[in-house]
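The full complex has more chains than appear here; those shown keep their coordinates.
Note that the chains take the letters A, B and C in the order they are written out, and that residue 1 is the start of every chain.
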């Protein structure tokens, strides 16, 4: 039984020792520990993986452990969160009409590449990809939007939120979902919502980035996975990659080459999130690979 | 004796044959030929390398050959230019205080990596890098600017232009030269002025790109070599590359990692320009590698 | 109606003109032409794409055109082959138990990324991946081998060859097919058999390359797509790519990271082959991208 603790606090000498002592005191074994001090920001970040099978208060009693963490956290003004291997992560995939990221995540989950997670639901504003969902035996919900009808959009968003709640979702993946959520929705969910944008941000935020990349005559195109805050394409970046293009690459070639980038970049980000490797600070991510 | 002909014209069936016929007619041998049709723009681009040692009108009589090309060009509404291996390219390096791109180009020229070119002059608004110029026995001119004095800036620019003229310069390389030229200067010279910008454009145009990259929390940093038009950092892109960074990379780490990018990207662009491999169209470059 | 002509011959001045004249003479329009002279080997390579819709002898009469090409070829000692857009390529996928390359190719074909091809059959020495084939409605044949029984292996190979014949297959893709064919089979089929090997060849030819890469302590791992000659993992290389690894990557991590490489490298090679972009010479490939 494995726990993962993520910590963020103002830099201070005793933190590492206090956390270690706490876990040892409870009978937990530290398996690995990574830390990072951001000297400019005077902040400290840590990821501690521990085995709590032999916890003195019993492995089922993680609430007591968390009370202990709360005590230490207060002392050091820590932000923290902990997750347990006994609790499988539940990931919802949101898609529109493009299937490459959807397929990619379904296959990786099927292959066991994404540890300890399940996909209870695929949501879409279009019916097109139900056929893909069926191949992998995953429920698919088509929640259409009437174009230019704000009420329809709000109702659809409410329906989505209802389903996420119902299904106990703790990670929302926008796998080329071509709709923008309301500020309220984003504010509630951005910490567990990952979007893939088809450019190397901050270049080409917003619509049609490959067209704009072609027009600008760039020699690399990219993809960026980020947390989807209410500030469009401006959330904390988790992963980015690029590939070279030349004058021979017309927009459709960029789209095709970009697909390979999008799916690997998104998969990386999702995997790191599922493994509790990411801490957000100040619109940046600390990533314990 | 090798000539290189670059052609750009509206796409049309007979172009390749007409150019080939013309060169054969003059007794030139085509060594290599690369072409590209931009279907969306309905434009045709070609680079022809030919041996004119046995030209019927005599190898010294390239003016006659060029009259022939002019005839063909009129028929097809061609833009064209030709260069000859007998005429060495003369490259001026403009620098401020950073030496990595300067060293890099000096070494590559010394090594013979940049074919058929010489560096008659290094120009700078600071005296710092004269020591580097001396090591390679290249004249260095210090042309200072009084900060916030527009007249001083204009006078310095005029002095630079005078020297470029005097030295018969046909390629200006801004090797981390931290000054911006006037619109007039750019309009006159951008076709043979290459700048290196320390970001993957169009992200982080303008000042302090590494600082802004760090603030945005990007996971890749880049460098871009482009022709320096009067629209700052918006000229036609010649070469770009990126390298991965993580949360562990503070601004000075980005600066350090970026140096390696800047010098290789700039060197590529300069090399391609010197070998007449670049055609600009519509703020984009066609690059015959 | 589009034809693609691939040519290889000793370097000689008149080739380009002769081929162009021939095609024009038949009323074909050259759409694009790429050429390469290997100076060290004194060889010339060309790929010509032409429209033969308005061929004077009628577009159905490609046999006449080919007689014309044969004439020119004799003169220049050319190796050549031509393919026509009217004839869809038929690709067989051979797999064992790993599904990532199989899925990848199925999805790319479904997406239309692999132009003008169909997959009539998937063959395997194991039953495991029939479920994947079913999802994409493609016939799957399980042709088992009794381990250490040479006769069983020979019989299975004969069965495969029979099916390939029957299905009119013109590209065999070994998508992580973990069996080695006989020398005779390879000699007959290598020109249209692409294998993906999970290392950057020539390093780690043969079995268990990720284990050996880990043991050697390399900092990059790779994948190589190549034509499968009878000399194991020594055939002409079509595409290669690598990714960085660190001491933190144990063998299973390399296997996971390698999957992404294998599928993109294999897909590239298959795409280039299907588009007739590859000419083999002297165990190397000339690749008109």
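Everything that follows uses one rule, which is that a contact is a pair of C-beta atoms (placed from the backbone, for glycine too) under 8 Å apart; a residue touches a chain by one contact, two chains touch by 3 or more.
As the structure is a computational prediction, the values presented were derived from the model and not from experiment.
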Full complex, copies of the single sequence (shown: 3): 4
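Basically, only the chains that are shown with their structure count from here on.
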Type of chain B:chain C copy interface by residue overlap (half), same or different: same
C-alpha-based rotation, chain A on chain C, 0 to 180 degrees, nearest 5: 180
Centre-of-Cα separation between chain C and chain A, whole angstrom: 37
Interchain centroid distance [CA atoms averaged], chain B/chain C, Å: 39
Sequence positions of chain C contacting 2 or more other chains: none
Touching residues (chain side chain C, partner chain A) in the complex: 99-100, 103, 107, 111, 113, 135, 248, 256, 259-260, 264, 289
Contact set on chain B toward chain C in their complex: 13, 16-17, 20, 29-35, 37
Contact set on chain B toward chain A in their complex: 36, 38-40, 200-204, 216-220, 222, 224, 236-242, 246-248, 250-251, 283-287, 289
